Structure formats: structure tokens, C-alpha cells
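Missing here: one protein chain of the complex. Every other protein chain is in place.
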Amino acid sequence: MFPRAFEYVAPATLDEALALLAEDPDETRALAGGHSLLPLMKLRLAAPRRLVDLRHLRGALGGVGAAGDSGAEVTVGALTTYHALASHPLLSERYPVLCEVAGAIGDLQVRNCGTLGGSLAHADPAGDLPAVVLALDARLEAASRGGATRRLDAAEFFRGAYTTALAPGELLTRVHLPALPARTGAAYAKFRNPASGYAVVGIAACVGLGEDGRVATARVGVTGVGEVAYRARDCEAALIGQEPSAERLHEAAARAAAGVEPLDDVYASGEYRTYLTGVFAERALSRALERARGAA
Amino acid sequence: MVLSRTVGASIKRREDPRLVTGQGQYVDDVRLPGTLYMAFVRSPHAHARLGRIDTSAALQQPGVVAAFRHADCDLVLTTHAALNPQKPPPPHPVLAHDKVRFVGEAVAMVLADDRYVARDAADLVEVEYEPLPAAASMQAALAEGAPLVHDDFPGNVYLKMERNQGDWDEARRQAARVVRLDIFNQRVNSLPMEPRAALAEYRRYDDTLTLWSSNQVPHTLRSEVAKLLGMAESRVRVIAPDVGGGFGSKLNVYPEEVLTAWAAKRLGRPVKWVEERRESLLTLSHGRGQIDEIEAAVAADGKILGLRARVVGDLGAHLLLFTALIPVLTINMLVGPYDIPVVASELTEVFTHCAPTDAHRGAGRPEATFLLERLMDRIAAELGLDPADVRRRNFVQPGQFPYTSVVGSVYDSGNYPAALDKALQAVGYEQLRAEQRRLREQGRYLGIGLGSYVELTGVGPSRGFGAPVWEAAVVRAEPDGTVTVISGAPSQGQGHETSFAQIVAGELGVPFESVRVLTGDTAVGVTGIGTFGSRSMPVAGGAIAGAAARVREKALQVAAALLEAAPADLEYRDGQALVRGQPGKAVTFQQIANAAYAAFMLPPEIEPGLEATMFFDPPNMTYPFGTHVCVVEVDPRSGAVQILRFVAVDDAGRIINPLLAAGQIHGGIAQGIGQALYEEIVYDDEGQLQTASLMDYALPTADKVPHFELDRTETPGTTNPLGAKGIGEAGTIGSTPAVVNAVLDALLPFGVTHIDMPLKPERIWRAIRGRSAAGQDAAVVAAAEEAPGTAEPSHVPPGQEGR
Partner (left out) sequence: MKLPIRVTVNGAAQAHEVEPRLLLVHYLRDVLGLTGTHVGCDTSQCGACTVLVDGAAVKSCTVLAVQTDGCEITTIEGLAELGPPPPTPSPQEGAGASPQPAPASSSPLSPQGGEGGRGERGLHPLQQAFWDQHGLQCGYCTPGMIMAAYDLLRQQPQPSEEEIRHGLEGVLCRCTGYQHIVAAVQQAAEQLRARTAPAK
């Protein structure tokens, strides 16, 4: 219930924050919404020596805007709260799946605090947003001391349980969502742990149809099943170039957990998780397909 | 018994203005200067020899004042229902002595002037353990060569009890069929939203101790603390202020409460302990925990000729107050609302290297109802009968009351068929069965489950029960005519400040607003027993009604003196005493009270004052009853369950406040749904608790319970002047089997006969597939599996989010 003692600083600028994070990266953690980190600290499973609170950077790193050529892309600041994501009109228009997922994470109070960047950087194996950014093929922008920035593909970002490709002292600053072509739809289907609210399995599917009605693009992001959120490549391969019949979806969905060692916990066994992955992948794919057809 | 206007009225609660404005006072809200905060060091092992305890690092922390272990405080609790007549119960030291026997057992405590520092310091205490093999389940404890929890109890058995009424073998012989069920009734945690807390202050110059505790039985706590600290009871005051839920788990004397008092006395400073939720999941007494084997010898028409039950009760590592009693209550309620002529039962109570168990909402009776109600449905399934008909065929009939069951309980009053019929009508049973058939053809699985119950409330009399179970009340008119009521039964949410006032306002005919209720403070007014076992209305209410009646009687005497009439010529109506036939000659209760205290106009034979005390020992227990009906849809692909409807018809005799009664039923049903579908305490083989936080222990949230449709019948009880029966636990008792029966009813086409609680989706999924492996039903499952998915079902089951 009570965290161990630590030092706390709330820098006024991003540069200051990056400098602080680079000083002693093993013992320093960034604090965004705090709803992943603080619970760990209260259980004394994490005890960083120093917290760098990003609260004053909400102006610079919060908010949603159109970007790129002709404004077809959308950039979301890392400190955008789930609540802001859920209700943003631009996201609702272009990436409704993100609004739906953000609007259902945790609960009302959590959504007022938790942030997109915090969730992605924390990389909880059962968090919802990693699956969604994988399916949307987002590019994640990170900054480090001295002003250096780089972009990482979502597909290379999640490395293991609570482990990302961020280097020590690096901070996630923005998420870039690419424009989705016409006839593309995305959806998320999740089996929720009734106690924690996290995903027992959560599948985000983004399906794009060609003019011939066959599947042109398919990206399936899976969370809750393995140690880390992943792209279900076998599932995707089974769809691309194919007629998206119900049977085809069913068959592809059955491969969504292929090659993944499923988690086993007091709520659900690995065997059941694997099975559920197929069921929910099918639901996500169906829904995504429905949206793709409607988005001509 | 006059009881008028206010009794039966849905008056909103007296308690609420302070609670909705944050002005309630729970234990941690009480502030005393100089308070030290206490944190416990708890065993990480389920079974180990306890070695050296080094508190030196802890004591060096700034702000840390003291650290104690068994060598400093070797008190042993003496409060336990010691049901084994041949052997004294094993000692339960408040701090572990040479061994620890469950994960979480308190080994040491540290005290600091800040709650954060106390936790830091507790983490610095070093304890040597020599881990030993643990028996962390009933099966493990009963296995050959199992490690012993207590050396004096070979085979880990505390108590074995056999009762045979009638001839089971003959019943078997006569039966057309024997229906059998094996049931595991899982441990749960009461999970009151306020974890335990205690604050003690010792005044050395006065030799008095005050202990605030989040507790249901402050008087029992007082007695034990006084005894253990070597103080007179009159010098110990226990206050249960606002208490944030109990549900049986705070019906106890815990080591932590005793240690809070002890430390305050030892250190001469106030000491406060506030439990963390993890501690609470680990060490607050757990509920349920039984392995039940039940067999019914059944005639072809579904009539039960005899019942045989083998119950194994999981006591945990130590006996707390009622630990050993709870499984006995299961045995006592084995016939339920049914007229069963033969019962053979065998009870084995087992120690395990797990947290102690004790009362949890229903305390032994839900377990009995559960096995009976599952049995009724199995009888129906195996004989091809309707589950409602099987119940009707077996019910005790309205003309049979008072009914002495073959296990010895005397049911005072009831009408079980009426409640069942009302529930079935409310839910539209026939239409639902038709709907169920229609949906099955579409590959959808609707289930309808019944939970008919009778339950035992207001235990008594004391001599029959072998323990004090009376309740006391003082009803005191103040000189100004307002009334103070003092009861030994405090609230943990039941609203006694309101309902008790209603009783007295009704009896005395005074305005509800003029009656004030005080409970929960052993120094105020009257001693008592406490709040548990749904005794507030039948027993505490009986005492209050009785005391109020005595006040009314005396009021008439005083009135007679004032009106210069004979008491026999007076009537008491609407708060006035009037001379019959002489409308002008009347005095109000207020005038009577004024006079009673002013006294100068009273004749010498009338003692001044206007108050009465009553100690009410009920002549018998009283038996509320009802039928719950649950309607579910089960998704055979994922195993997810959605509750579509829940109907409850309950009869708790005369209802004092229908609004509060409905709240009790709602809350009880939610807890029953919790046990049926979501909640479980899970230990691994080493006795490590796997469900030690709300991240794993699934308490139902608002979206997981349906809208409840309530109705009632009212069959007055006969054990108290109110005609009231207890209602607090009934909701949990009827609902758990209704939910489980509904799910299993939905799964009948798959040939599933039983699934143990909680009915998590995976268990349902496995049951469907496991059974289908045996043959016939494979086609049904295969169809469900292989069929290409359509859009999500129109009802999105909880546990699944679409989109």
C-alpha cells in the first residue's frame, strides 16, 4: 500500500525531462498517468530511486492532430489520456477502434489519468493499446537527451513482458497513425478478466479490401496471450489475397496464436487462452471486415 | 402488540446524511494525538518452524518506537466454539510461537509514528523459517501421512460427527433411483469494503482501555480483551463505530484486535492498526470451504425417500469464534424446505495450512441449500421431470407447521409452494421453457435455474444452542418525551438506527423523528451479543419490541395516575393514553414522560422514570424462506455466461422497512452471484494464496449483476412479538444455486451434470468438451465449434467486449 521512499521532480520542459531520465536510467522512471507504475510501487514490486513527472509536458506532448501530406495521418501526443482519446472527433472519424478501446480501458477514473504513451511504454502483456497500435501499424516516436529523436515501427517496439525497444533514458513522445486506405476497417475484440479488467485475450484486427473484394492488407495485433503483444503473422498470411468468406476468417483466426507460448494463470489456462484467441480473432476480423465493406 | 404506522414503512435512513457527506466515522477516521501505527510481519510460508526474529534493523529506523514478537506477548485466544467434547481446541497464540501454520499468520509487529514508516520497518524485520511440507487443502490434509497442522489432532481431524435419522439402507432399497452429486463449495472472502481496523487507548491513571474496532460483536471482543489483559470488563470499553461491512467476517475476535489493545497498554500510547487489502485476503476469516458428497434415494415420481450426506469442512489452521460451528449448521439444515424422512450424515472437520474459516453470509446454510438445490435439479434431469415439480413434490406443506424436521430443527412457519409459485409466475416460467426449446433449435443455450430455500435465523434459545444468543435492549423515554433506544446489535450497513427506531415509534406511537438509536458502544446502556446470523430483527428487534412494550405498560400506569383512572379503563393509541369513553381525558406520551421524571405527582407505588430493559432469549430459531429464479444464456464457444433475469421471492415474516429489506436481498444476491460465477480463494499446493488482491479475486462490479426483480410473501414468524424473521443472509442462500442451476440447465443438451463453482467460462468450456468426448453430444459441440462465427450474439456476455 505504501511505496518506498523516492525523489521526485517535475521538470518544466521536455529537454529537462530527458536530461533527468538519462542521468541514472536504471533508477529513474518517468511518471505519466501513474496508473501502471504507482500500483507496482505500492506493492513494492518496483522501487525506483527517482520519479520524473511529465505533468508539465502535457501541453507539448498531449493532444491529437492531423499530420503528414494532406493531413491524412494523425499524430497523437504520448501524454494524451484515455479519456481524451475516447472522445476525440478526429480519432472517432479516422480510427474509431482506438476510441472504442480507449473508452473501455480500466474504468472511468483510470481513463482520466492513464496515457497512451504510458501504456505503450509500460508494455503490460495484457494491455489493450499495444494490440491496437500493432494492428494500425503505428510508428512510435521517441526522444532522448540532447534532442535526438527516432521513430520505431510498432511491430518492433514490444520486445517482452514490460520491455520495449526504448533505450535507457529514452521517452516515447508521439504516436503516428498512418492513413488508412479506403475500404479498410479495424476492430478490437477482447475477453476481459473479470477481476483486473485486463485482456485474457485481446485481438485488434485491421483489414483492407482491394477493388476485387479480396483482402489486400491484414494486420492482427494480439495481447494477453503471450508474454508480449505481437502481430499474428500466420493469421495475416492466411488472409492476404483471399476472398474473405466466413470460413476463411474462421480458418485464419485459428492461427492467431500459432507459435506462441500462451500464458497460464489462476484465471485461465494456456490451452483455453489459445482457444479463445481463435474465437476472438474471428470476432475482430468479422467486425473489421464489416467496417471495411462499409468504408468504401 | 400495537405496531402501527412506522412499521412496514419504507422510511429513508437516519444514517445517510452523515455517510453521504463523508462525515461518517469509521475506525481510521478516529484521531488521537500521539497515535502509533502498527504493521505486522507475516509468515510467507504455509507451514514452517519459526526461528530467530531479528527486529534490530527495524528498530533503528527513525520513527520506529517498538517491535514485538511472541516472546514479548504470549497471549492465546480463548474465544472459539470448542465443539469437540473430548479434546480442548489447539491453542491459538496471537503471535506465532514455534511454528507458523498458514501464509499470512502474524509473527511480529512493529510500531511507528507514521503508517508509511511502520510498513518500511516491518519489511526490515528478519525472520528465520524452516519450511515444512504443508497440507494446503482438505484432500491433502486427509491424505495418508499428511503433515499435521496441530500435533494433537491426528489425521488433521478436529471433529467427526455422525447422525443417522431413519434407515438409509431401507430408503435405498425402496428407491427407484439413487441420485448422487459431488460438490466442492469453494472458499470465498467476505471482502467488506472497509478492511479491518482497530485503535486502542489505555489510560494508565485510570486503568481503563478503549478499543475501537471494525467489528460485529463489540461485547464479545470486550470480554476477551479484558480477560486476556487481566482487566475487569467494566474497565474496558469497545466501540464499533461506523463499520464498513462485515458479512460475518467481523463476527470475531482476531489476534490483531487483541494485539492493538495489548500494545496500547504496554506502550501507554494510542495504537492503531489498519489492515491492507492483501492482508485481508490472506487473514480475514474465509467463508465456505467444503467437500460434499450427497446421495438421494428417490421414488419414480421424484419424492425423496432418504438422503445421505458426507460433508468435509475446511477449518483452516486455527479455530476462530465460530469456525467449528459453521459446517455443523450445514448438517442441521440438510433437509431444507423438504419433507425428507431419512437423513444419514457424516461430518468431518479438518485443519489445513490455510487461513482460518468462519462465518460468511449464510454461514453453513448456503452450503446445505446449494447441495439440496443441485440435487433437486439432478433428480429432475435423471428422472425426466420438471425441476419445479420435483420441488413441489418434496416441499413441507403449509399445513405441517410448526414442522419438526428429522434432523431436529423446528420450522416455525412457512409456505414454500406459494413462494415458488409466485416466483415462477413472475418470471413467466412456462413461456421461458418454450423460449428455451425454441432457442435450442437455433443453437442458443438459455438456462432457467431455481433456488428454493429455507434458512435458519435468529439462533436461540441460549440453552439449546449452548452459548449466549439472547439480545438486550433499553428503551428509555427522556424527560422531554423523546426516546432513546440502546441495542446490543450494531450495524455494519443494515440500518439499525432507522429500523430499530421504527419499531419503537410504532410501539409507543411517537414520531419516528423523536426516537434515537444507539448501538455499538459497550459503555452505552446495555450489554449485548452482536449482529450476525440474521438476528437483528428476530432477536434484537424482539428485545426492542419487548422493552418498548414494557415502557408502554408503565406509561399506562403513569397515565392512570395522571388521569385519576384505573389502568384497565385506559387505552393507548397513537401516542396517547385515553380513558375509554371519555374523549377529553387523555395524556400524550410526552406528558407521561414529563410526569414520570418530575415524579412529584406520582403515587408512592410507582417508581419514577420511564425506561425498560429487556433481555430477549428467543424460544426458537425462525425460518425465512423463498425461491429465486435465474435466467441465463451461455455461449458454448467461449463458456461465457450472461444473466438475463433474476427473480427473487423471499419471505422473512413481518418486514419492518421494505426499502431496507430490498437492499439486503439485492446485496445478498450480488454476493451469491459472486460465489456462483466469479469469486474463489485459491491456494496452490504449497499453501500460497494465488488470489491475494482484487486483480485476481473477482468481486462483481455494477455491470456484472442484473436488475433484480423482487417480490415477497409474508408469513409471520412465531418466535418474537414482531413476527419478524431474519433477512440479511437469505439473498445469498437462494441465489447461488439459482445461478448455478441456470447454467447447468442451459448445458443439459451437452450432457454436463455438474460444474464446481465459480462457473468461470473456462470451466464451462471444459465441461462441454469433456462430456462431449464421451459420445453423443459431440455433434452438438462440433457444430458450436466449427460453425463460422457470426457477429457477436445480440447479448454480449460479460467478460467479452466486442468491437
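Quick notes
Should a chain be cited, it is by its letter among A and B, assigned in written order, with residues numbered from 1 in that chain.
Following the convention adopted for this analysis, contacts are C-beta pairs under 8 Å (C-beta built on N, C-alpha and C of every residue); 3 or more make two chains touch, one makes a residue touch a chain.
If you're wondering where the values come from, they're calculated on a predicted model, not measured in any experiment.
Here one chain is not drawn; of A:L90, A:A165, A:A179 or A:A295, the residue touching it is A:L90. The hidden chain makes contact, of the residues B:V7, B:A670 or B:A742, with B:A670.
The residue touching the chain not shown here, chosen from A:K42, A:R145 or A:R248, is A:K42.
Note that of A:L31, A:V97, A:A199 or A:V215, the residue touching the chain absent from this view is A:L31. Within the complete assembly, residues 12-13, 15-17, 19-26, 28-29, 31, 115-116, 190-195, 242-245, 247, 274, 276-278, 491-495, 659-660, 662-663, 665-671, 693-695, 699, 701-703, 705, 707-708, 731 of chain B touch the chain that is not shown.
Residues of chain A that touch the chain left out of the display are 1-8, 10, 31, 34-35, 38-39, 42-43, 51, 53, 55, 58-60, 62-66, 75, 77, 79-81, 83-84, 87-90, 106-110, 112-113, 174, 196-197.
One rule holds in what follows: only the chains that are shown with their structure count from here on.
Each chain gets one centre point, the mean of its Cα atoms, and the points for chain A and chain B are 43 Å apart. The touching residues of chain B, counted against chain A in their complex, run 115-116, 119-120, 123, 276-278, 637-638, 640, 678, 682, 690-691, 693-700, 704, 760-762, 765-766, 786, 788-792, 798-803.
Those residues of chain A whose C-beta lies close enough to touch chain B in the complex are 1-2, 4-5, 43-44, 97, 100, 104, 187-196, 200, 246-247, 249-250, 253, 266-269, 272, 275-276, 279-280, 282-283, 286-287, 290.
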